[in-house]
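Working notes, beginning with the structure itself.
Apart from one protein chain that is not included, each protein chain of the complex appears where it belongs.
Coming up: subunit A.
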Amino acid sequence: MAAAPKIQLDVVTPEKLVYSEQVDLIEGPAIDGLIGILPDHAPLVTAMQIGVVRVVKGGEEIQIAISEGFMEVQPDQINLVVRTAELPEEIDVERAEAARDRAEAKLEKDRENVDFARAEAAYDRALARLKAAGHHDHGYDRI
């Protein structure tokens, strides 16, 4: 598999260039569902939603928690431009858990509230972080 084609993946956020490597494949949450990209993909543009991007590189798998953004694909290049992106080792699990619990409480309490969308987004973000950090327990099916 030495000569297997690779694709350059750049993950950019307002804070920094989070990830920039030659990878074998990626799989992430586009607005209409999970999308997988292999090298030599046709040019494509899509919007991304909160979730986990799975990156396979030389047999290893890395999970990156992302929030809203967009992705542009060229045959040899993937540009993933998102608001936040975190590698597993950067994720503060305790904080994500606290955020999840907070959002959960809010969602259960007042469904009518205008802040519903925000709480839901916060919930999704927290779950994505926990999933990327490898802390499975419950409720990940929706991501």
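As a convention for this text, a contact is a pair of C-beta atoms (placed from the backbone, for glycine too) under 8 Å apart; a residue touches a chain by one contact, two chains touch by 3 or more; residues count from 1.
What we mean here is this: contacts and distances are computed from a predicted model.
J.: Among "Cytochrome c oxidase caa3 assembly factor", "ATP synthase gamma chain", "RNA polymerase subunit sigma-24" or "Ring-1,2-phenylacetyl-CoA epoxidase subunit PaaC", find the name that the UniProt record gives to the complex chain excluded from display.
T.: Its UniProt record gives the name "ATP synthase gamma chain".
J.: Of the listed residues A:9, A:35, A:52 or A:91, which contacts the missing chain in the full complex?
T.: Touches the omitted chain: A:35.
J.: Which residues does subunit A use to touch the chain missing from this display?
T.: Subunit A touches the missing chain through residues 10, 12-17, 30-32, 35, 42-47, 68-70, 72, 74, 79, 81, 83.
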